[in-house]
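One protein chain is absent from this view; the other protein chains keep their places.
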Amino acid sequence: MTATDPAGDRELAQLYADFESYNLSPLWTQRDDLLPFVPSPRAVPFVWRWSELFALAERSGELVPVGRGGERRAIALANPGLPGTPYATPTLWCAIQYLAGHETAPEHRHSPNAFRFVVEGEGVWTVVDGDPVAMRRGDLLLTPGWHFHGHHNDTDQPMAWIDGLDLPFAHYTDVGFFEFGSERVTDEASPSVSRNERLWAYPGLRPLSELDDRASSPLMAYRWEATDAALREQLALEDAGYPATVGQGHAAIRYVNPTTGGDVMPTLRCEFHRFRPGASTRPRHEVGSSVWQVFEGQGTVVLGNEEHRISTGDLFVVPSWVPWSLHADTGFDLFRFDDGPIVERLRFDRTHVPGERRG
Amino acid sequence: MTATDPAGDRELAQLYADFESYNLSPLWTQRDDLLPFVPSPRAVPFVWRWSELFALAERSGELVPVGRGGERRAIALANPGLPGTPYATPTLWCAIQYLAGHETAPEHRHSPNAFRFVVEGEGVWTVVDGDPVAMRRGDLLLTPGWHFHGHHNDTDQPMAWIDGLDLPFAHYTDVGFFEFGSERVTDEASPSVSRNERLWAYPGLRPLSELDDRASSPLMAYRWEATDAALREQLALEDAGYPATVGQGHAAIRYVNPTTGGDVMPTLRCEFHRFRPGASTRPRHEVGSSVWQVFEGQGTVVLGNEEHRISTGDLFVVPSWVPWSLHADTGFDLFRFDDGPIVERLRFDRTHVPGERRG
Amino acid sequence: MTATDPAGDRELAQLYADFESYNLSPLWTQRDDLLPFVPSPRAVPFVWRWSELFALAERSGELVPVGRGGERRAIALANPGLPGTPYATPTLWCAIQYLAGHETAPEHRHSPNAFRFVVEGEGVWTVVDGDPVAMRRGDLLLTPGWHFHGHHNDTDQPMAWIDGLDLPFAHYTDVGFFEFGSERVTDEASPSVSRNERLWAYPGLRPLSELDDRASSPLMAYRWEATDAALREQLALEDAGYPATVGQGHAAIRYVNPTTGGDVMPTLRCEFHRFRPGASTRPRHEVGSSVWQVFEGQGTVVLGNEEHRISTGDLFVVPSWVPWSLHADTGFDLFRFDDGPIVERLRFDRTHVPGERRG
Partner (left out) sequence: MTATDPAGDRELAQLYADFESYNLSPLWTQRDDLLPFVPSPRAVPFVWRWSELFALAERSGELVPVGRGGERRAIALANPGLPGTPYATPTLWCAIQYLAGHETAPEHRHSPNAFRFVVEGEGVWTVVDGDPVAMRRGDLLLTPGWHFHGHHNDTDQPMAWIDGLDLPFAHYTDVGFFEFGSERVTDEASPSVSRNERLWAYPGLRPLSELDDRASSPLMAYRWEATDAALREQLALEDAGYPATVGQGHAAIRYVNPTTGGDVMPTLRCEFHRFRPGASTRPRHEVGSSVWQVFEGQGTVVLGNEEHRISTGDLFVVPSWVPWSLHADTGFDLFRFDDGPIVERLRFDRTHVPGERRG
């Protein structure tokens, strides 16, 4: 890789120039960037504050209309390590979306997968392929790829929530399609329970008319009452001496597709974690990136070497292989989503918890 | 296949005798029995009356103790076409089990898969691997293969229910193991909700501590309230013009393993069907056999060419390929179990509904 | 389970009589037969001698024509433990089939799965869905369920081979369909390579026109040359110090469906085992039954407690859970088929090798 004389230097310079003119690029000068010893993400760990996000969303609500073309009043977390992009991580998009009283976000569909998670408020219905789905605090609502969806606020009050998508991934890999739908939502009813829930939201019961497995969950709403109960019971079982939690004082569920028991969508994994006051996790390295939102309570997260105090509504991102750990000061509830299905289906998954035997 | 002269006759007779002495058997004399054009079960369609079953179970309760060795006070449907066996069909075993007040059926485990379905009554807890599971009207309770289980009646009143197993299949194919457990149930508590339900009975929520898929459902109790609601909503959706039912006025669910979305156990399929008054099904031929119990209401079933009036508690069996159809006089609820997983996993499944395009 | 007085005796007798008249059967009197501690097959281990089989097949060739109705001149191994049936085991059928020079066995199809294995001779073509497949020594030829097939002998010499089917299983579970086809084979050509081989018999190469997975292998012929080479190389790798064999001096391959890597047919597993002179296996209990044929060489098999000397062409059956072990006196080649896919897909598989840690 070294040339020993001026003539050699010239030839080498000419070689590199020729590479460029022929649209070629040598591996040997960039091997360590292309093939790092461990994942070396450009994305950085970062925390966004809900109070700031919400205030900006409110101002947007006053200044920016919502409608066809822009489609959504959504403000995305833009990772400082990925300047010029609206990406939380290379694979994940996360935004706060804001809809003022009686506003409508028009219907459209796209191949990227999406969900909404509600940290506070209610009053909006998201209409998924014509099925109005109420959005309430603590709910996870899905709009899997290529399902039409629009949102309308049925109240006088604004509502904000977070959107999660695999948009950066879909954009990078050039797999995305998009289509406009109705300007108004196609069904303006505001039922407390959607039709998909009436078909699918029974534990272990599958409609006999729906035996074909689905790439994405046919259940579009995962209600807070069930999530809360599941976590409460895990901790109660732990108290009673039975295995139920993932760690001492750490209950957690994964939202799953009832037709397969697997992730809700082919690219996105959604989970909810609850910690008892005082509980904590060991630092963990994971391949793939995640976004977390505090749903309730206070605690700290250590991202790499930095500790951050976080409380209700705050969001943070964990780039690939950056070690993270959580400590709960109060009872501490967090929603998490990540690109685990991408990583696992393509067999790149690895986890490392220093001090634990590698699994 | 015909011999033309006496010498030939003698030689042929000698050949057949030699076959026998060498433990051999020619195909050509029995091809049509071994390879019928369509399945030709020896088992026959048959109806058992709940009133008769229950009365005999009561008399057994007075005359026959329950305990180690006999293990269960269970009286099996013995298909008249399979004389000398206690089998409902070649693959399925179905019995009424009866437990008097404060009796205990001792714990054991076996590789055959089992469940219980409760058509009336309550007060017994089935203890599955140490986890007491309340049995109440309309509930389906699982004891998958090789799980210890015993039953104890916590009340002064007797209780009866039906047991379903793949015992004839397991016995025929020589795959069964059996082991005695505790003489008493290992946990005599009588909680209204079992621990497995507290972990698993949330729609679309999977404990993060339980990510390995299971051959059998980890959820041991499917409660009537959920089944009833699911069926009621299917009919309500049908009323509102949405696809939800399997046929006009015919709602149905399949009980599934939440870790896979598939059948509750590797050999047994369980379903619940609800018909509006007046609804009926077209005659249907299915490969594989099923057992049905009327849970509530009155109607008729046509099995082959015979029509039977049936009502609450009555049981009937449908051998393979025998056409069956149902007609509801009142609102009509039926529980069904069958060997569908055996037939499908081994790729022998076929269905024929005369007049429908073959699927 | 005991009645204490004459009146009780009478009542109990009446109860049992009533059970019978109502087509019911108590569990408690037959629990130990229905639920044995370990599989207790009625089928017994047994050895059939090729010389005897072949001689009887030849006599059949002289006395019994082959044609429509009887369909095949096949003489089945009739397990002495299953009197009155032509079954090798409860799930497996195995027969010697014999076709004299220029004879034809007419085409038909059935849902039971079938294969042929050739211990000696050649000259017959089996025509599978119109594709003539040469049968030669050491070849495994498939006719999966519902494929039309007939055989014709293109030479002046008779030929014999063994047939294996899941017929007892299909018959017991009532899943079988049957249909007559052409009286003559539909293609009388005698190519050395069949069309399915020309499409599929390349290691790791899949036709782009055939991307849908198949329940059964689309490759109908597994040629001796490949089997022999694969086994020879395993032993050579073992000699060179690399892991390749299943035990010291014991090479083995499983025939698989190239579209899935799994068993060739949904109910039948086929394998070929080769032992160096002097090699042996430890006694092994397996759930499920198997049939073996010595392809070449001499050795002994221990079935349960009995040792049998066996040599080329001899067949033996191993009922479920009966321990078997093999010892090779010479180089020792054996073909084996079993009901492993049934046992495994339904999750009843267990193996026990005394002295080994249970897997």
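Order as written gives the chain letters A, B and C; numbering starts at 1 within each chain.
The working rule: a residue touches a chain if its C-beta (ideal position, glycine included) is under 8 Å from a C-beta of that chain, and two chains touch if they have at least 3 such contacts.
What you are looking at is a predicted structure, and each value in this text was computed from that prediction instead of being measured.
Which of the chains on display does the removed chain touch in the whole complex?
A, C
Could you list which residues of subunit C touch the chain missing from the display?
Residues of subunit C in touch with the missing chain: 195, 198-209, 211, 213, 217, 219, 222, 226-227, 229-230, 233-234, 236-237, 242-246, 252-261, 264, 271, 273.
Where does subunit A touch the missing chain, residue by residue?
Residues in contact with the chain left out: 1-3, 8, 11-12, 15, 18-19, 22-32, 34-41, 43, 46, 48, 52-53, 56, 59-60, 63-67, 69-80, 85-86, 90-91, 95, 110-112, 145, 167, 169-179, 215-216, 266-267, 287-289, 319-321, 339, 341-343, 345-348, 350.
Throughout what follows, only the chains that are shown with their structure count from here on.
Taking each chain's centre as the mean of its CA atoms, which one is most distant from subunit B?
The most remote chain is A.
I'd like to verify one number: the distance from the centre of subunit A to the centre of subunit B, where each centre is the average of its C-alpha atoms, in whole angstrom.
Here the centre of subunit B sits 43 Å away from the centre of subunit A.
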